[in-house]
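Of the protein chains in this complex, one is absent; all others appear in place.
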């Protein structure tokens, strides 16, 4: 068991890459919340494969069908369920015998766990396609959060060794949030796009792939939420974010680089601002102390490994014959999923945040 | 709510730094498991403040008292409960009014959450002392895990900019595991101790503190455990490890540095070893693909921020008067908790692992 | 949040009576389990409205569509998801304003909870139709349980004051189990059918309804399963069974009538049978002592209230005008849902049992 998340608003994801359909149930949303499906669609388009330019308006074809929980554009309080039909299924007599697990994919571990009964086509339940369901759930959650004043934005912090300007840790403008929330190649500083694209293109030409880091900021969180020890905001956010395939690390605030600072430097000093609000001058704590929100933005960075699908010949084993062999992953590969992973990280943050409020 | 962890073996921690006692319940351990209390004591000594030399044999004074769940040295199947009495409580008429929250501590966020009703003495429920309970639970869990062939070891990967030799990602020897499991300053390469101690001493002389990185390896995990998406081994381990105060980041396998690699380089190629076992040549995936164990060691690194308790004057606010002010944290401070955090990280890993089996 | 059940095998139900579709996700089923869809269909037919004679073979029309988790007739390990499309939806501009809540229905409490945003058509998420999803999940679970030697059977213990022969508490034959598992009017003693039908017919002629009691037996449970105190088999089964609308009571073993016995009489004495198995002469404990299975059959009875839909004029309030008024529930009503509730109770028992193993 595993494809569900949350103690308050529960997200249950189902589906396999080449199955009939995939989908998601979101149980526990309050009733009467307006969900703008065009806005949901924008988020889903940002994740969709294809052109990575600005998200386009709604096309019906690949849009999730809401089966329950919505009436006249508002949540009814019943579980919100949506399915995304697969227009791409292949014949069911497709051989399901895995021979050579692809390095870096879940082929081998799924084979271990499911004894070869899992649907291996397209990666089955482990396919990156499944993240569309997380984006759907997150998009619904984000509209509810936004009405509470909570916004979530992420950008491509790096691709390989090409870096964007980091977020200002103490907060970003609404304009930047809005720009990023619509973008398919989300950057603080658009001038960095070229250098990143060069890194990607170089990998593509080699039949290879590159990874990167996504930085995410959550602003407007109420102060004093999160629980101590094992259920703080960091625990909950990390548990959600590691649900995004390819994420191999997460850090909050100054994170790993904070280990190079002195305590006096890493501590964030408090002050009353002009409106009498308590703030910190810096935000090395990333918005949470003792697992509880301070009112400063929550900031985290997630490491996204280079896509394992590469056209390079790689060593592997033949599970049927028990011999060492090699594999070349067929098909056209996306040499860098980092831009498309940005809305998925935002969505994972959203389903985490709505569960700690 | 928050100070509990686990769906299978549930850990519930209670206590406040200067309260009567603190303790832990471990519900769900199998019956008939022998728990060697001397071995538990060794782990607790590794975490205890004081000398950081090799852990000493059991002293009764500060040892947890087992209240239930053990009979004749074996678990009974009933919840295993232990309390650690506090010999250090102060008078209950101690003023509980917080005036100036210490930067980097949970003073301010606890004040926000609990409206000033929390026990602020010594940090209350947020005190690092509470990690003794995690170590107790982890020590019990580790003995059970060890009988299943699963061992857990961690070392000080870095303190500030002083580094130990990293773990060999594809596995370490039992000798190294044993050495680390007993050490109060756990290093792969003991020659690195001096440079680390210099970093700590320099901070101490400045009344300041330093942080570091702890690397942890889990060997002998059965293959094919962990669940997809939100309940994989990375999700569960990270949710446990962020329960250790001061942890601000976690990465598995090549983690953040993997984002600088090409896919072909970061992918771990499979092969049959001489015994016919499937292994990978490298271990950039850190033991889990798609959240499921591959049979390679689980490797992660956790970033531990510099202790916020420093003798340096810092800016803060006075919550009573509403004015900006400064604070100097009184008392003798531990300038670096990283060595003592090593057994806590191992324990957090243990309570995570016993929950995914 | 609420329409999910289980800590090990998680059942998530969605849908509204007149929505696009309803369905269920079953997360955590082992991979490689064969699920015979014809057998699933038999169970769903037993619950379906219409004739209450023996269940008929599969018709495609109203059958659930499996969207994920199955390949070539076997579970894949991914969440098993099925939807039942609604051929009966009405226009979405249907007025959603509730005026007069029907006595005994959830109309009023749903209005309270969801502030009038819930889909009231046909009872929305509270419709008895939703139990089809429970039956689907239970039917899948029962096939897996059966391969472990665990069978579940229920019968109509009573309708109004007409009673069937109770189960032999120490166990029933496989023949009886098989007969009941196929029947749409499940009785131990078929001679009791006439008197029950007379009770139902009398109510029908009055435009009224009747309730009854369903008795359920679970045989072949492994010994020693269930957890103490709050997670014993009775806790888990009751939590599942109260998920079936109209259930207002449950008792295990001698239950309420056991309160009229002396302890010496209600205690079940142990003995070794001829095969050397420990059994009890009687089964007043209903298969569980201290929440843990004894190896004797689990027996429980569930009280099903008379269907609230009646053609009789009843007093109610007008929520729009704030005045007292009356209501007559329109449409043709099923005067007794007890026979159709039998497979739902079996299914609820199945999803409980698969969660305590």
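We call the chains A, B and C, going by the order they appear; numbering starts again at 1 in every chain.
The rule we apply is simple: a contact is a pair of C-beta atoms (placed from the backbone, for glycine too) under 8 Å apart; a residue touches a chain by one contact, two chains touch by 3 or more.
Bear in mind that the values here come from a model prediction, so they are computed numbers and not experimental data.
Contact with the undisplayed chain is limited, among C:138, C:306 or C:339, to C:306.
From the set C:122, C:138, C:253 or C:297, the residue in touch with the chain omitted from the display is C:253, counting the whole complex. For the options B:37, B:78 or B:98, the residue in contact with the chain missing from this view is B:78. In the complete complex, the hidden chain is touched by one of C:45, C:76, C:143 or C:209, namely C:209.
Counting the whole complex, the residues of chain B in touch with the unshown chain are 1-4, 8-10, 12-16, 19-23, 25, 27-28, 31-32, 65-69, 71-72, 74-81, 83, 92, 96, 110, 113-115, 117-119, 124-125.
For chain C, the list of residues touching the undisplayed chain reads 1-5, 11, 13, 101, 103-106, 108-110, 112-113, 125-126, 130, 158, 160-161, 203, 206, 208-213, 223-232, 234-236, 238-240, 242-243, 245, 247-256, 258-272, 276, 278, 280-281, 284-286, 288-295, 303-310, 312, 314-317, 322-324.
Please note the rule applied: only the chains that are shown with their structure count from here on.
Rotating chain A by 180 degrees superposes its CA atoms on those of chain C, with the angle stated to the nearest 5.
In this assembly, B is the chain whose CA centroid lies farthest from the centroid of chain C. With centres taken as mean Cα positions, chain C sits 46 Å from chain B. With touch defined as above, residues shared between interfaces to two or more other chains in chain C number as follows: 28, 78.
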